[in-house]
Every structure is written in structure tokens, then in C-alpha cells.
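The complex appears here without one of its protein chains, the remainder shown in place.
Lettered A, B and C in written order, each chain numbered from 1.
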Amino acid sequence: MSTKKLVKPSKTKTPGSVKANFERIGFLGLGIMGSAMAGNLMKAGFEVHGFDPTSKARQLFKASGGHVSKDAADLAQSVDVVITSLPSAGALMDTARVLAQAGRKGLLVIETSTLDIKDKEAARDVMAKKGVTLLDCPLSGTGAQAARKDLTVYASGPALDIRRLASVFEGFSKAHFDLGAFGNGMKMKLMANLLVAIHNVSTAEALLLGQRWGIKPSTAVKVLSDGAGGSRMLQVRGPMMENEGWKEATMKISVWQKDMKLIAQALADAQVPAPLFAATIPLYNAAMGMGHEANDTAAVFDVLEKMSSIPKKTALKQKSKR
Amino acid sequence: MSTKKLVKPSKTKTPGSVKANFERIGFLGLGIMGSAMAGNLMKAGFEVHGFDPTSKARQLFKASGGHVSKDAADLAQSVDVVITSLPSAGALMDTARVLAQAGRKGLLVIETSTLDIKDKEAARDVMAKKGVTLLDCPLSGTGAQAARKDLTVYASGPALDIRRLASVFEGFSKAHFDLGAFGNGMKMKLMANLLVAIHNVSTAEALLLGQRWGIKPSTAVKVLSDGAGGSRMLQVRGPMMENEGWKEATMKISVWQKDMKLIAQALADAQVPAPLFAATIPLYNAAMGMGHEANDTAAVFDVLEKMSSIPKKTALKQKSKR
Amino acid sequence: MSTKKLVKPSKTKTPGSVKANFERIGFLGLGIMGSAMAGNLMKAGFEVHGFDPTSKARQLFKASGGHVSKDAADLAQSVDVVITSLPSAGALMDTARVLAQAGRKGLLVIETSTLDIKDKEAARDVMAKKGVTLLDCPLSGTGAQAARKDLTVYASGPALDIRRLASVFEGFSKAHFDLGAFGNGMKMKLMANLLVAIHNVSTAEALLLGQRWGIKPSTAVKVLSDGAGGSRMLQVRGPMMENEGWKEATMKISVWQKDMKLIAQALADAQVPAPLFAATIPLYNAAMGMGHEANDTAAVFDVLEKMSSIPKKTALKQKSKR
Partner (left out) sequence: MSTKKLVKPSKTKTPGSVKANFERIGFLGLGIMGSAMAGNLMKAGFEVHGFDPTSKARQLFKASGGHVSKDAADLAQSVDVVITSLPSAGALMDTARVLAQAGRKGLLVIETSTLDIKDKEAARDVMAKKGVTLLDCPLSGTGAQAARKDLTVYASGPALDIRRLASVFEGFSKAHFDLGAFGNGMKMKLMANLLVAIHNVSTAEALLLGQRWGIKPSTAVKVLSDGAGGSRMLQVRGPMMENEGWKEATMKISVWQKDMKLIAQALADAQVPAPLFAATIPLYNAAMGMGHEANDTAAVFDVLEKMSSIPKKTALKQKSKR
């Protein structure tokens, strides 16, 4: 699939020579997302190297056919392109310093994490001094989607580099967009996440109302998905709201709290009122308070259900009074 | 397309004889929805009669090939099946009384309006006394969707009657579900509308944030629709949020206020907390207050934009101070 | 205490003769509010008659020194002024018809219930035809406050009648305001109730945050009441949020739902956005769902607490895992 150019559509055909022939790809961060993308790149014929501080992650990666590097510096010297999938701004900055030192001039780094734009800019600047180029390329899709190559890449940064990386993007995603200036990728990702934060809860509200009326969540998902109320979250998270399906996390409540903070900060900085997003904040806080940290964000259904159900103990007491 | 049975799936094959051969259909209410459905039934080969209190609606219906009845009683005597598309509970009750008097025993009435279940039940009971059967069958889809037969029918009532009406449903919709007991259609419709109320506003929030960052709504709709934040509303109402697209109403803010009230009442009756739905209420009230009564519900974008923009007069004043 | 005139201040001194010498007062509705006001009027030297459909209410009223009437018609013939404290619009309309029939021309009726303005207007019109005057006079204060004469009367209707009733108002309240045209009393009451709906929940939010930090609600109420965050609700409902104090209802959750509906309708009619009021709706719905119908509205604290506490069963399970 070719690059979709929306913000800066090129009017001429992309010359064949621009699309570079990268062969060796390095992964820093082999968590759920990283390992899934690495797997698809291997299938696509790339030689994939990888490093992760967790030994278990490294073992799984090796078992799947990857080349385990000693460390980030070692990896930087073995590959044409690095893909980062990191848990924090601190991890990104550490990585930036190592790649600036160890990486060859001209090395391209595809940064896919969801982090503050300012932190990504700082990392970019550190690397730029040594001729290493960072591209801001967050992903749309869960771990499950990554595994079946159902990801979309929100690429941003130098247009030429994005074009050159087309075959790499194609190796682990179903589509990629060139969104223009560095940081636009994260902006689009924050917009997507704002919608995800809301649609996850709207799904819970609708399904809870239906459940009260005796309509099973699975029935409601089937009937509603195709209509005016349909959404990707209804399809993906709706089924997880039945039978405690949230126990299989595709996005943990605790990790999601970081994403919530990024969106809230972006809205405050941009001075944009977002009443529905704001109304989701207490529900995710509540999910944390109720012990759902390690569960999927679909657990907001449990929060709403607890808010509208007579606790068992009380129910029994009331019964015994009669 | 055959009936999708979700709540009460029949275990035996539907015998061919059950699907009745209705030939003449009557419409009470020839507004945007009614006239669009009537047009599709004519195309499907039905003889379509119709009545509406507005003379202009009757003229348009005649011009499109319909048979104009003198009144509801007249219509009831000329058709096998009546389809009602009415603006209020009062209109439904008036209609119920006329059909109970004039309609033959065994007449089937497909009630497609969005009204309180209690009002529909009262109408059903009035007709049942005279052997006329009312089915609660709200629709998912806008006027524009009705025109291109892109409707879904949430049918509820006697299962046998729903099966017998299959060819009629197929004449004006892309799919119909048998949702079980009378009233379940409206319940599913209220769940769908709760989602619509929320996703319309979530779309406005995301697009406004993007606009602040210089990302055009049309670009955002294209990129986001396919991802985790995607929804039918983003696709349908998103484009209407650019260039005052809300001026072409597919659902007027003033009419929507009635739907909002039905959802709010349903939530209170079912004792279900729905924080995001609640957060949409002030925005639709605001749209009314700002003079958007006759505009599309997509005008909530204008409400949010006005909340975050320095009014021109003030902006000029501030400028002149420097 | 004399009448406080705010909306239509009279420029001339109120002549002594205007303040009428009413001696016999009749109560229709001897619930918590009615019986408390009746008691204070007796203490103030009035002869107080009363009727209530509940025999227990009549007995208590008799025991407290009141004259029990046979019915509303009987009562209307024995008194100078009637005070109504009724549970529903239906009860008011029934009462209006009886008083229009049985009451003498010139009878004054002080209507203190919280009901829709349109319903009060209809009752007023029925009585006006027979020369009976209804005044719209809702009260600010709970049953506990009524008992200690700590009520404020929001009087509205003919200015002269309000002045003539001064001694009656003084007999059961600490202050009364002449707010102008009939219905303005209810308008002020709806504004007060909007604030009550919100401040009750804001109190719960602040006290729950404090409790998480180990600060007892009673400590927080003491420290915060005097400061910028202080409110009447914090003082009155705050202490009820500790040790399940909500079990002693001063305003039942189930009754409050009616008040909530009146406010929501008023906001929709006036096209006024009220995001905080909207955000309280799910919490009162949740309180109903959790079985707090008969508890005080302070039970919203329990709703929020349940939203942020690991349920015991789960907590034990998690413990046993370690």
C-alpha cells in the first residue's frame, strides 16, 4: 500500500529511486507492540534485530527468529533503520543519547511511542546534532491489531524520509499517512485517543442500559455496530464488556492514565473545551480506585455497573427484613 | 435480505408460506423519512398509498407516483399494511383511533417513529381491540440514508407478523432485526441514539482540537475514520462541521431535543448512570440558545468553537490597544 | 420580620391596614413540611385546621393541637387562609377543584409545593374563576429547618395579597421575599435547587478526596465551612456523609428525582447550558440504582465511594494471591 499524503500531497509521481531498499531493521522495545511489528517485518523478508531490557522479551524475540543485540549501541551499528516503542519520555531520551553516539550519520529512527511532543522534539534535537534523523510516527491500533498487521502509521517529519521508508511501513502496517511537520503524528494520535477515551465509555453506557432491559451486550453490539451509533470501540471493546472480558488487557487502565494526561494537557495548552473527554476522567480514575489497574480499559463497564447495582450484602439484608 | 433474528432465533426453517404477499402499502406521514421509504417501496414494485396533513407533502408524493388518500380512514381501507412515520405521541394516538375504526381486522401497522414506549403501547392497545396489529419498528438512519435504502429496521412485536412482513421491510431497508417483545425496537433505538448524541459531540471535540493545530476537519476525518477512534458519526457528521455544513439539516437540533428527552427519561427510569450522555445535554441546550434550532445537530461544533474563540469585536478592541 | 421586596419594591410605606388579621389557617398536606409549619403557626397563636389523606398524619396533627377537618371542602369553609404542601401536580389540581367549589370568594391559598409552573398556573386559573386566589410560594429549607422555623418563603403573585399575608408568613418562616409575578417563586426555587443538586455532590467529592488522605469528613467540614469553598450544603449534608448518616433522610433520593426533572426541563425550555447540573444527573440515577431510594441525597457520597473502592471480595482474592 502506498503512502497516503493528506497534508502535503505531492503532485508528481514518487520516483522509484526515492523508495529506499532498507534491509536490516532494529527494534528498541520488544513489548506487545514491538514484538508484533517485528514479527510482521520478518515475514515481509526483513532482517530484524532487537533489544529490550527484559530478558524474557529478548528470549521470545529470539525464538521468533530475531537477532538479539547486546544493547542499543550494538543494535544501532547493525541496522539501516531503528524502530522505537518505549514506555516513557526518560527511556526515549536515554535512547536518543545512545543512538546519537553509536548510530551512523544518516540513520533513520521511526519513533512509534505515545509521548509528549516536547519530549519527542528534545530527543530529535539530540540526535540531529549527530546526523541521526528521528521521525514522529505513532500508531493507531492495539497489540492484537499489530499482530495481524492491522495498524495505521501517523508519520510526521521530513517528507523525503517518510517516502524512503515506505517499504518498512508497509512491512508492519496496513496504511501510513504523511501528516507533515514533525509532531503532527502525535497530534493526530491525541485526537484519535480523545475519541477512544470517549467511545470506550459511550459503549459501556449503551450496553449497560441494554443489559438493564435484558438485552445482552453481544446482541446489542451486533445490531448497533452497523447503524448510526456504530464505532470501532463498540466493535472492539463492546464484546469485552461481557463476562468480565476486560481481564484480558489490550490496553491496561494504568498505562492509559498516562495517555489521558497527555490529552488533558494538550486540551489545556490549545485552550480547547472538551466536555465529553472531561467526563471520562472520573471514570478512569474510578477504575484505578476499584482495582482495575491491570485490566483493560473496557473495565469502565464495571465502574458503571457497580454505580447502578445494589451491593449483594445490602441486597440480602433488605430481603431478610421483609 | 432475510430477517436477522437475534433475540429469539427460530430453530425451524421459515416456511415459504409465512412470508406473505402484501401488495398495497399505505403511508401515514410523508415527511423526509416517509416519502423516501415510499419511493423505495414503489421501486420495489409495491402499490403505495399515502396521506399527510400538509398539502405540499401530498403533492410531492403524487408527483413521485403515489396514490394520495383522502384521509387516514380512506387509506386504511385501501391497503394491506400501513407504515406510520409521525411527529408526536398525540399524532400516533389519533392515528390509532382512526385505524381501529376504519381498518379491517388483520391489518398490520409498522410504527417507525421515535416515541415513548408507553405511548406506543397505548396505541397498540387501542388498535388491538379491533383486531389491528401494531408493530414497534423504529429505524436506524437519516433522511439521506432512507433515500438510498441504507436503513436498518429494529422490529419488535409478534414474531410471526415480523416474518410475514419480510418483503415489505426488504422494500425500504438494507436489513431488519427481530428484537423480540413489543418495545424492544424502541429500546435498541434509544441505545443507538444515546451513542449518536455522544459521538456527534466527540467528533466536534476532536475536530476542534485538530483545527486549533491547523489540521483541517476533512483531513482528520479521512485519517481517523479507519482507526481506533472511528465512528459512523465521524464519517457522517464530521464533514458537516467544516464550512458551516450544519446548515443542511439531516436531523434538526429542535427535533433532536425530543429524542434527548426520551433518552434522559429512559436512563432515569432504568436507574442507569450515563455521564457522557449527561455531558451532551448542555451542548444541545446551548445550540438551541445560540439559534441553531433549524440547523443540523452537527452545529454542536459551532457551540464548542464559540466557547474557545475570542469574539471578533473584543479581538479588535484588544488589537487597537497595542 | 417584614417582607423583603426585591423585584418590585414598593415606594410607599405599607399602611398598617393592609396587613390583614388572619386568625384561622388551614393545612392541606400534613407531611414532614406541612406538620412542622402548622406547629409553628400554632405557637404563633393561630388556630390551625388541617387535613391529610393519611390517618396517621391526621392523628399526629390532632395530638399536636390541630383541628382535624373531615376533608378539603370542610377545611375550606373553616379558615381564612389555606396552605398547601402537596406531593404531585395531580394532587394540586384535585385540591384546586375542591377549593374552587367549597371556598368562599376571597379565600387566599399559599401554595408551597415544588411543582411545574404550568401546573401551578392551571390550578390558579381554576380557582380564580371562583374568586379564590392562589399564590406561588415555594420554600427554601428542609423538614428539619421547617421544625425550627428556619425557612425562607419565595412568594410570588399579587403584591397586595403577599403584603396582607405577612403575619402568616412570619408565623412559619424566618424571612419571605416578594419576588413579583406568579411563578417567580418557583423560578427562584429551581435556581436554588440547581445549586443544591450541585453542592451536595461537590461536598461528596471534596470529602472523599480528604478521606483518601486520612482527613475525616467532620474535620474537613469544620475547616472548610468558613473558607472560600464553604456552602450551606457542606455544613448541612457534609456531616451526613460520615457513618452512613444519609440513612436519616431529610430529602429522599426518590423524591429528589422529581425535582431533578423539573430543573432539567427548565434548563431545556430556557435553552441554558448547565454542565455541572448535567454532571449530577448520573450520580442521582446511580443512587437510585444502588438502592438508596429511601435514603437522603447525601448518599451520593456512597456512590462515589463505591466507584473508588476495591470491592471486599476482590480485595481478599488479590491478597490471597501474594
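Here is the rule we go by: a contact is a pair of C-beta atoms (placed from the backbone, for glycine too) under 8 Å apart; a residue touches a chain by one contact, two chains touch by 3 or more.
Because the structure is predicted, anything quoted here is derived from the model rather than measured.
A.B. asks: Taking the entire complex into account, which one of B:A44, B:V68, B:A181 or B:M290 touches the absent chain?
C.D. replies: Checking the options B:A44, B:V68, B:A181 or B:M290, the one contacting the hidden chain is B:M290.
A.B. asks: For a quick check of understanding: of C:S64, C:S78, C:Q101 or C:S202, which residue touches the chain that isn't displayed?
C.D. replies: Touches the omitted chain: C:S202.
A.B. asks: Contacts of chain A with the missing chain: which residues?
C.D. replies: Listed in rising order, the touching residues are 257, 260-261, 264, 267-268, 271-275, 278-279, 281-283, 285-286, 288-289.
A.B. asks: By the contact criterion defined above, which parts of chain C meet the unshown chain? Give residue numbers in ascending order.
C.D. replies: The missing chain touches chain C at positions 6-7, 140-142, 152, 154, 175, 177, 179, 184, 187-188, 190-196, 198-199, 201-203, 205-210, 212-213, 215, 219-220, 222-224, 226-234, 236, 266-267, 270-280, 282-283, 304, 307-308.
A.B. asks: Where does chain B touch the missing chain, residue by residue?
C.D. replies: Counting over the whole complex, chain B touches the hidden chain at residues 275, 279, 282, 285-286, 289-291, 303, 306-311, 314-315, 318.
Note that in this section only the chains that are shown with their structure count from here on.
A.B. asks: Express in whole angstrom the distance between the two chain centres, defined as the mean CA positions of chain A and chain B.
C.D. replies: Centre-to-centre distance between chain A and chain B: 36 Å.
A.B. asks: Which integer distance in Å separates the CA centroid of chain B from that of chain C?
C.D. replies: Centre-to-centre distance between chain B and chain C: 40 Å.
A.B. asks: What whole-Å value do you get for the distance between chain A and chain C if each is reduced to the mean of its CA atoms?
C.D. replies: Distance between chain centres: 52 Å.
A.B. asks: Could you check chain B for residues that touch two or more other chains and list them?
C.D. replies: Within chain B, the residues that touch at least two other chains are 267, 271-275, 278-279, 282-283.
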